[in-house]
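One chain of protein is taken out of this complex; the other chains stay put.
Chains here go by letter, A, B and C, matching the order in which they are written, and residues are numbered from 1 within each.
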Amino acid sequence: MIRYILRRLAAGVVLLLVVTMVVFAIFFLVPRLAGIDSDGLAARYVGKSPSPEAIAAVKERLNLDEPITVQYGEFVSGLVMGTEYDSGTDVIHCDAPCFGYSFKTNTEVWPQLLDRLPVTGSLAIGAAVIWVVAGVSIGVLSALRRGSLLDRAAMITALAGVSLPIFFTGLVSLALLSYYWPIFPPGGSYTAFTENPLAWAHALVLPWVTLAFLYAAMYARLTRAGMLDTMGEDFIRTARAKGLPERTVVAKHGLRAALTPIITIFGLDFGLMLGGAVLTESTFSLPGLGKFAVDAIRGNDLPVVLGVTMLTAAFVVICNLIVDVLYAWVDPRVRVGA
Amino acid sequence: MTAPLDVPGAADEAQPDAIAQSGGVRDRGRSLGQIAWMRLRKDKVAMTGGAFVVLMALVALFAPLIAGLLGHPPNQWNREAIDPALGTPIGAMGGMSGEFLFGVEPVTGRDIFSRIVYGARISMLIGFLATLVSVVLGTIMGIIAGYFGGWVDALISRLMDIFLAFPLLLFAMALVGVLPDSAFGLQDNALRIAILVFIIGFFNWPYIGRIIRGQTLSLREREFVEASRSLGAGNLYILRKELLPNLVAPILVYSTLLIPTNILFEAALSFLGVGVEPPTATWGGMLSEAVDYYDSAPNFMLAPGLAIFLTVLAFNLFGDGLRDALDPRTQS
Amino acid sequence: GGGGGNDDGGGGDISVDDSAISSIVDESTEKGGTLKYAHSDQFDSLDPGNTYYAANWDFTRYYARTLVTYPQKPGKKGQEPVPDLATDLGEVSDDGLTWTYTLKKGLKFQDGSDITSEDVKYAVARSNFAPESLNKGPNYFFQLLDSGGYEGPYKDDNLDNFEGVTTPDDRTIEFHLKKPFAEFDYLAAMPQTAPVPADADTGTQYQTSVVSSGPYRFKDEWTPGQQLTLVRNEEYDPESDPLTRNRPDEVQVKFKQEENDRDKRLLNGDLHVDVAGVGVEASARQDILRNDDLKANADNPQTGFLLYFAINPNVAPFDKKACREAVLYGADKTAMQGAWGGSIAGDIATNMLPPSIPGYKDTDPYGTEGHKGSKKKTEAALEECGMPDGFSTNISYRSDRDKEKKTAEALQQSLQQYGIKTDLKGYPAGTYTSEQAGSPEFVKREELGIIAYGWGADWPSGYGFMSQIMHGDSIKEAGNSNLSELDDPEVNKLLDQSATTEDPSSREEIYADVNALAMESATFLPYLNQKALLYRPEALSNVYFSEAYKMYDYSALGLEQN
């Protein structure tokens, strides 16, 4: 088991490295291939009307004139050990993990990421709780009452859920429940949990529900399909033949087997979401990682985009790792194989 | 880490007796496609979805004709329909009338109906083409990974993992910004659409790739592959003649389920401001502009929102129905 | 509860109260309370030496006093500098090359140390001569001062090498210019002259711990993006200050406040000021204009921002003047005004100076009836230019600015009827000036014939407004603002001349002439003198619109004490 975890961990680190390479290539190699030279690239980091001196300074700080491999090396070593961007006596220390430095706002990226993480985290965790609970229970009920009115209604709602763009549901819910009937605070009114838990929850209800609606729909469908499969399995018949009450049959025998594959999907979804629920955050103007990245893209603040992308990838890899371990724990068959 | 999605065809052999015995007599001589079609025809919901999809495809195809008959040119400003002081549509319901079926846009007074009709073109075009890209890429990669196994599989699978670990939306946004304004002999919207198709398609292939890989993996172990090889068939023959026919069903089903995803993706990109260039109408773009007018012109928000919703829903309904129809497990 | 609710008919009276434009609303001397600002994003920098936004300049007056500053007066009087740290306005030498200021006695930083002339010199040095670190502010001092090859304090820590500014004693500061510049006091009013103690300077990071010379200081070290709180600076001496800028007990700025939400909270009094000062968004505008109570607390002043399209004569067929004129005559300015939100969003502009700038004359060289464009004149111009059936070109705009996009579409629409076919090209605002519209080479390559742009003066004078966008010398390879690439010797000469003309009224004459010449070139299509719809919550006192910053004067604001 330990060996298994170690192996997955090693694979995760390699995956992360490759991810950094790809991200790096996209941001530093693709523009070059598209014919933008290091001056042009540096100019992007400075913004507005850059003077040649400013461009030269950025070039120096980011080593833009070095070969891409050297730049990449610096970037990775910055991640691990921190780095310094210096130009004269004005030295910018960037402690590990150094996710880069935004010349637009003259700040390190990492503290800013940390700053936004709680928002995204609150959004993701709250939504995940809702969608898992709602999605799974609706899925189970639908599967058990297959063909019933409840099943049909649930599945049609689920389909609607996956068909409605989040920015539309978000806008409509804001228009109705926040502006027309001011039950919930309007978009953008995020309060930290530590500051005021009640206000925190109050402000997040709409984003949670909107986001959870989409995923609950997906998970309900997945759970239903999984449950229908499992409940037809022979071991369910065995469980019934033992004389177990139906509740136990469903909860202990059916659900466990049906949910196992869903864990994998959840890992991926949740990991990606921790890196920023771009649409939800944009729609509700939540100052999370997704909104941060979108704004950075608009403002051409590439270090920030790079940082968020990397962080997201890291989350996905970590979540997958956890899921793999969890998977091996809930499904003993995996332990030997894999 | 193969997605444990329920995949049609996987359980083909699950109840061979039941099929051979109960359905056998009736199904004699009918191909699986025919059976699927018979089942699909009975599924009213799926057929409604299918009909709507066809309708939207026609709307997209004949947009100029329809807009010409029932509306105004999509990019034409109709400032007479706008209150000059407030910039909002004149008249109740955001200016809905016989002349402007869905009302007019605030500020410009453009005919929302026509813009929805024209927006269907972009959505459908990008939805279809991007799906084509994903499906072609995904199928090729998936089938290669699944069939050859070993390090090829390991390599492709990791590649898929990497793709899946990326925040697509951000990435697509960043890429659209990084790329030049004219390339490959294309310019402006043609280039934009090509880029969008490529990006959306390119980032979605792992989803279909994983499914195809999983299917191929299990198909490869079937004895008919060995039988074919023992008759002297080469890899290419086996891939084409033995495996591909078995993959048609999942490919078809996942294509119909990927199209709506891609339509949503395009809408999201437009919503975030990296869609096609104005004044070309897109649903996502309209929706993003409508945000500011949710109370003064709710129709401006509802029209594109519902257009996206209904189209995506129709595709999903049809895709779901198709999956059921092609899935031998669904008997009744 | 609201009057004027559902008048769908249009044309209802939409004029707002506007009293803060011409007078100080709710004058009072009361002190106390917490003044709450909101920012929809975050400051690009709070470092007085590293920012170019009018809002920031307005806001830094809380903690960064400058040599001279603008008085707290409504109307045009508010545009005339008054001494702040200095005892008097600048004293110019006879050759016009040396400007001298003397510091008041007893000025102190927040830590109690004395403010010396050296600190001001250092501030100018760091903000203008170290573009590798601080590059966000303007660099007028860099251009004007005769500084030798000084490389800035981060590369050369011996300040004596900086010869552009000399400090004969602790209170005297002399600026040595390469050529005479009559409007130097305006430069001395920029936050770049706010003193910075050299040993407290941390380069780009200085914004997190600015050493205050004004009535307020940072409560703690500030992290960009986090809430900013200013508290009273005990070392500040109100007696030395010509302004009253210490009314509230505390000043707070919350960042990343979503715009619509911010507006709602502004209207219901949760917030006091939107720090960006550009006015409310569309949705709140509707709310205000439909409600008389809200209208009574709203102002709709001109922002000093002129919106225009530059027509680039280096892109065919605009090398022919008649072709440019076809565009000028064909444009329907009312549609463009509509795109920005109608008359509330601005008045139709007819020439290249905003009305608030001295030297403005109400001329309309390419006027058409109702500003809707003239079929006859356009067709005649097309005929003359040799393209009676029209031509094709591109319009560039900033893709993330919805209204600019809409305006480009409006222009596209109105030109279309004359056969002038245009393609819209959107570029991100972040790179618009640095890489696309601001790069003449790019403009030529991509054939950006018509370029959407907007301009506001760095200081309220014709020179401040026009030099960057009309002087041939200001054409740059990148980061260019002279988008028409106007290089008219006459214009250049007049502008240069204005810099040495000390008499304000003769300067105004020159500006009027430059304006006329620029219009004559047919490379500018001005369409809107932008107006902002500002809302002042009931709780505010001493509210007035500053003509210098083109927004409420933040330093004057106080809170009603009940």
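To be clear about the criterion, a residue touches a chain if its C-beta (ideal position, glycine included) is under 8 Å from a C-beta of that chain, and two chains touch if they have at least 3 such contacts.
One rule holds for everything that comes next: contacts and distances are computed from a predicted model.
The protein name that UniProt records for the chain not on display, among "Multisubunit sodium/proton antiporter MrpG subunit", "Dihydroorotate dehydrogenase electron transfer subunit", "Dipeptide ABC transporter ATP-binding protein" or "Heme exporter protein C", is "Dipeptide ABC transporter ATP-binding protein".
Listed by label, the shown chains that the missing chain touches in the whole complex are A, B.
Among the residues A:119, A:257 or A:272, only A:257 touches the chain that is left out of the figure. Mapped onto chain B, the footprint of the missing chain covers residues 12-13, 16-17, 19-24, 26-32, 222-224, 226-234, 237, 241-242, 245-246, 248, 328, 331-332. Where chain A meets the chain that is not shown, the touching residues are 3-4, 233-235, 237-246, 248, 252-253, 256-257, 260, 330-333, 336.
As a working rule, only the chains that are shown with their structure count from here on.
Taken as a graph of touching chains, this assembly is complete, with every chain in contact with every other.
The mean-CA centres of chain A and chain C are about 39 angstrom from one another, to the nearest whole unit.
The distance from the centre of chain B to the centre of chain C, each centre being the mean of the chain's C-alpha atoms, comes to 47 Å. With touch defined as above, residues shared between interfaces to two or more other chains in chain A number as follows: 179, 298, 300. Residue positions of chain B touching 2 or more other chains, listed in rising order: 177, 273, 291, 294-295. Residues 40, 43-44, 46-51, 53-54, 56-58, 60, 87-92, 104-107, 111-112, 115, 179, 185-189, 284-285, 287, 295, 298-301 of chain A are the ones that touch chain C when the two sit in their complex.
Interface of chain A with chain B (complex): residues 15, 18-19, 22, 26-27, 30-31, 34-35, 159-160, 162-165, 167-168, 171-172, 174-175, 179-180, 222, 225-226, 229, 261-262, 264-265, 268, 271-272, 275-276, 278-279, 282, 290, 293-294, 297-298, 300, 302, 305, 308-309, 312-313, 316-317, 320, 324.
Listed in rising order, the residues of chain C touching chain A in the complex are 41-42, 44-45, 50, 52, 130-133, 135-136, 139, 152-155, 157, 203-205, 207, 223-226, 255-262, 264, 400, 428-431, 433-435, 438, 476, 478-481.
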